[in-house]
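Excluded from the complex is one protein chain; the other protein chains are retained at their positions.
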Amino acid sequence: MTQSIVVQVGQCGNQVGCRFWDLALREHAHVNKKGIYDEALSSFFRNVDPRNGGGGPDITGGRITSLKARAVLVDMEEGVVNEILQGPLREVFDSTQLITDVSGSGNNWAVGYQTYGSAYREQIVDTVRRAAEHCDCLQCFFLIHSMGGGTGSGLGTRVLNLLEEEYPEVCRIVTSIYPSAQDDVITSPYNSVLAMRELTEHADCVLPVENQSLVDIVKKIQHMVHSGKMGSVIKKDTTITSGQGCVSGTEKPFDAMNNIVANLLLNITSSARFEGSLNMDLNEIGMNLVPFPRLHYLVSSLTPLYTLADVNVPSRRLDQMFTDAFSKEHQLIQADPKHSLYLACALMVRGNVQVSDLRRNIERLRPTLPFVSWNKEGWKTGLCSVPPVGHTHSLLALANNTCVKPTFVELKERFVRLYRRKAHLHHYLHVEGIEQACFSDALSSLTSLIEEYEQLDATKGRLIPDAPRLNIAL
Amino acid sequence: MRHAKSVKVKEVITALCKLLSALGIDSVPSAESFRRAKFNQADVTEELWKFLHSILMKVCVMECTYQDSAQSNLDSQSLFVRSALWHCGYGAEWVLEPKAGSLRVCVGSRDLLLAFGWILSSGNPLEFLLEEKAQQLERLSRSALDHMHLLGDGDSQVDVSGTGEGGSKPINGEMQLRTLQWQYGKLKLHWRRLLAAQEERSRLTHRILSSPAPLPETSSTDSSHKTCSTALHKELEQIQSLNATLEAYLNWKSLEPLFWSWMDSVIDNDVSRLDEDAVADVSQRDQGIKRSCSHAEKSREAVKQLNEMVQLLEAELRLGQTQQPDHSLSTQGRHQAQHLTSDRERTEVERRVTTRLQGLRLTNGRYPLPSRAYIPCLQDSQPAYSAHKPQKVESGQVRLTGKLQALDVLRDLKEREALLQWKLELLRQTQREELQDHASTLEGLVLIPPLKR
């Protein structure tokens, strides 16, 4: 069994990470009723002797004594991390896993990337190395961060660079929370575009998540809850809406949104953790979904979503779950994959679903989805037999789709609007090691990325003949 | 010191005697007889005549059956020995120009010992006999194996001619080629199956041999099992006897140099006798050698002829190869199909080629070797002993001298072939490069080299 390490950077990253650890613990508690420290648990948790704190050696096999998350928490202010340390999750972290400062990055990518990146470089590398040394077979780093702020985007992408430098063989999957258009941070377009360049060049896969999509999904769930005939009876042990275990004990405004992202991470790793008749390992994601190295932005959708929240909504049929996964409303970014071009698509199914169900639904949906000419049958599937807590089955669809382009185009426009006026530029150039070239390079990186998607998108609907085959002279 | 040496010599000769009797030679003299022969003692002459007769009978397989009745007659035996030695090109005086009177009277035991040394040193009679022996065992054990159904296979007789009933079908060259390839593949698969059977056999015998306790009684009363065990027992005995022979051979091989140094001393003795003899004899002897040389001349001519033939065949082969670069296997068949319309003509040519080739013994072994497990590696590079069998006189009898030449010529030919192959490859390479150059100038054309097989 392989292990993964979660690196959560910045306020947003830590909040999402916190939800992830909560849900992961509950999922394992649900599956693993005997309290045995098993292989599945080991992928994200260490089992240690509580008397030694986190510093002692791992206990393999046997009963769970004290679980420690395979995580590194980085933030340049203390607020969120301190909250975590005072909350119910304090047991799974210890102080050696934390890297904090007091003053924050002031929503400035350059401060996060350069100033803190250089100052904390050693400490970050050491902390990650310690976590890695506890792993038997380290397969993947999950980096969680936001694109708008200073610490998440700046220090987050710097951490990404460090991971590549130190562990070039280990897969890096980044979950990036993109700001809404009405973001209150005025420099967020700068931060996002500067971070984008790093993501394009150094990540293996990026799972972009837009704040606005999360807001919409949460609204929809709440709507379903409140419009239900029996009022708002929330199923207690479903993962998405429950606030149990959150940092302050009561549900906070962002928790519902963060739960969705946390679920994304749980589902993407489910097949690597639990048994199934068609395993899908983490390194298969990049292999199957990334045809060209830079085009590694994967649009994700989780279904069923709001039906999870309420017992009153009749459980949807299995096929609806598949249909929903391709609808605009269920995507975690503001995009419509059905009307763009698919380069590849993966379906990660959990629960009591058979191959024949998968095949039926793929056959059913295929005609409605435009696929690139050379990958008409670009489907990857995984079957994990353990469903998420509270459900019989669930589906995570990951698509490499040109529909990410509008998000990038819009980001670019916002960036250009600021950049044309050179607004706030001096805050960045002020930082040692940052020159204007950084901005133009980041912009051209984004522009060429958009062009690459554009070119592929342009082939949509065109009838492309098969490439002429090799001829064998008889 | 001297004593130790003589003891050693005795040991060496004993080893040789042991090996010879293991190889099935009758009337092998004792080591003492050898020693006495060295000093030309008359009392061992008869013994040595018998011995030479016996060994020459084995080594030179006669085409016409030798009269059994004459065997008892020592005179005719000695006559046979003389003519056999003459056939093999032994140039001693008594062989070429026998004096009047009975051979047995005028030839001393040392002469016979020297003749034996000559037989031993020309060709590889011991190896030849060893191979014979091994193959004899092989045949025997194979029949035993068949009996045991271990092989479970009787279809080895593949229709190699490739035509079969297909003669009535319209078969073109391409198809014939494929048929041949199919048949060839089948033969190869059969060979590998036999190999597996052989391995099993050796494993089982090893287990029987190495098991310290007697084998547990098989619970089955099945009669086939019983025959199995007797068959195995027989085979075991055969293998043990082969083992003994091989051991004797190995022992001899390790001592062989000593034997030859002893043989040198015999020659020295002989030479000292010659010194005593009249010098006049020498010219006579030279004549005799010349005559024997003329005999060699004939064989040299035959070798030359054969070489020409080989060259011709190779040239044709190469021609065929250039026509069909990938299917070298079929060239011959194809060539025949083109040029030899009549079946009779073809079989005639085939027969001729086979006999010629057999004369040369270019291939190693007369039987398709089913296994290497028991057959010791008998010096692949050397042509087998039968090259100078008298029966081959009409097809190009090759004596020792001639044979060495044939080897040289063969080696030359091989070298030339390799050179030509290399040139051909070079030509091919340049052709390919040219083609690639051409292809690269043409839009949308990908050049694919032919598939390697």
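The chains carry the letters A and B, assigned in the order they are written, with residues numbered from 1 in each.
We adopt the following convention: a residue touches a chain if its C-beta (ideal position, glycine included) is under 8 Å from a C-beta of that chain, and two chains touch if they have at least 3 such contacts.
By our rule, contacts and distances are computed from a predicted model.
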_Protein name as given in UniProt for the chain not displayed, "Putative exosome complex component RRP41", "Small ribosomal subunit protein uS4m", "Glutamyl-tRNA(Gln) amidotransferase subunit B, mitochondrial" or "Tubulin delta chain"_ = "Tubulin delta chain"
_Touch criterion as defined above, residue of A:G35, A:P57, A:G79 or A:P293 at the omitted chain_ = A:P293
*Which is it among B:K10, B:K58 or B:R178 that touches the chain not included here?*
B:R178
*Which of B:H190, B:K234 or B:R318 touches the chain that is not shown?*
B:H190
_Considering the whole complex, not just the chains shown, which residues of chain B touch the missing one?_
149-155, 159, 162, 164-166, 168-171, 174-176, 178-179, 181-186, 189-190, 192-193, 195-197, 199-200, 203-204, 448-449, 451, 453
*asked:* Contact with the hidden chain only, please: which chain A residues?
replied: 1-2, 39, 136-137, 139, 275, 277-279, 281-284, 286-293, 343-344, 346, 354-359, 362, 366, 373-381, 383, 466-467, 469-472, 474
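Throughout what follows, only the chains that are shown with their structure count from here on.
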*Rounded to the nearest whole Å, what is the centre-to-centre distance of chain A and chain B, using the mean of the C-alpha atoms as each centre?*
77
